[in-house]
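Just below is one structure, and these are the notes that go with it.
Apart from one protein chain that is not included, each protein chain of the complex appears where it belongs.
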């Protein structure tokens, strides 16, 4: 008996988050669970907790990668958690643990995860999130833009090679 | 519905390992699963694979924290895996993710995990593993010595605060 | 006798880089050295090497934080280098080691450093680099925009609290 090969999809976004973002993250979590994916997140509150809750309550696996040294800081919807003691540097581990990430809104922490994902070749799906351009030129960035949680999950699974 | 609070017990040891060590690790894994604990390991072969196999085949959760950047290097008995891209530095993350660790035999990598655990206050149970002393003085070290997998698991759960 | 307290200024940008970016970085490095600052960089080629060269040849201290496990990969203009074995995750260490960073052009790696700096409160000066906005709203971002190496260095030193 061997472990199933599952897609690992990161959901990244703000903490705290408003209710619109929270509902989107919770729905993304639920859809990921229904698709058999593992939900990866930073393990704390706001969008992380809402995404984990959506997935966990739908029977999915959730993995929280925490900044501090104790799992007591994690939200209550994590199947498994990993305290790292690395502070915000753990954002890079969230990305390394994901086959694709979905960015929902977000502040600078989310931006750091988007950038690290793009740098290391992890596909990024964006739902109302950062827009990246350069002073020297404009044009579409490398984020796959979507408008709904359903599109976000479908896009992330496809980009992760599962569809 | 909230996630259960479970003990996380690391099993650390050599890769590759001989059959005596392998059987001990597999039995420790099985006992941990039966106790409802999460088995934490480095995710690769040898003692890591044997411990994960014992736990996974008994229906337990197994978490592998991998040195490279892809989960393809993980053994097939990991419920969830975390590629870190940190090389041997990920040994410290194995310890951070554990409420107690059981060291079975082992080489320098195991020693680094024992030392990091003792430094950061994570209890260490030893089964035929390193003996630590200082040039300046002799005497018992801080490792809880046991002789069997059964004793190892009972000791680790007790030291982790579950018993 | 105690070590001088010096500003540590990171210079982040692309590898490889074109000649315009290279000349800007080299000039920034020289100006930082003349101001008594330590030049922090990722230690490799392109803009990192040009900045380090500018600073080192002007008699300044240069610190390279390397992604691999050997300092042999560093460019030849590093007073001191730190191999990390953490791959691109070392970008976060570049930022942690800096009191302010100057971003010159740059790709996703540079973006990850900009984002990590903004997240952790390290001031960012931008010279022809990324422009950050959000789908939900437009407006100026938190990067201090400048047009010349002279302005970049003056701005970085001021934002780092030295001026």
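Letters A, B and C name the chains as they come in the text, with residue numbers starting at 1 for each one.
Everything that follows uses one rule, which is that a contact is a pair of C-beta atoms (placed from the backbone, for glycine too) under 8 Å apart; a residue touches a chain by one contact, two chains touch by 3 or more.
Bear in mind the structure is a predicted one, so any value in this text is a computation, not a measurement.
Trainee: With the full complex in mind, choose from B:58, B:115 or B:154 the residue touching the hidden chain.
Mentor: If we include the chain that is not displayed, B:115 is the one touching it.
Trainee: Of B:11, B:92 or B:156, which residue touches the hidden chain?
Mentor: Residue touching the chain left out of view: B:92.
Trainee: Could you list which residues of chain C touch the chain missing from the display?
Mentor: Listed in rising order, the touching residues are 1-3, 8, 38, 56-57, 61-63, 65, 69, 71, 76-85, 92-93, 96-97, 120.
Trainee: With the missing chain put back, which residues of chain B would touch it? List them for me.
Mentor: On the side of chain B, residues 88-89, 91-93, 96, 105, 107-109, 111-112, 114-116, 118-120, 126, 128-136, 145 touch the unshown chain.
Trainee: Touching the missing chain, which residues of chain A?
Mentor: Touching the chain left out of view, chain A contributes residues 69, 85-89.
One rule holds for everything that comes next: only the chains that are shown with their structure count from here on.
Trainee: Using Cα averages as centroids, what's the distance between chain A and chain C in whole Å?
Mentor: 29
Trainee: From the C-alpha centre of chain B to that of chain C, how far is it in Å?
Mentor: Computed value for the inter-centroid distance: 40 Å.
Trainee: For chain B, what residues touch not just one other chain but two or more?
Mentor: Residues 69, 85 of chain B touch two or more partner chains.
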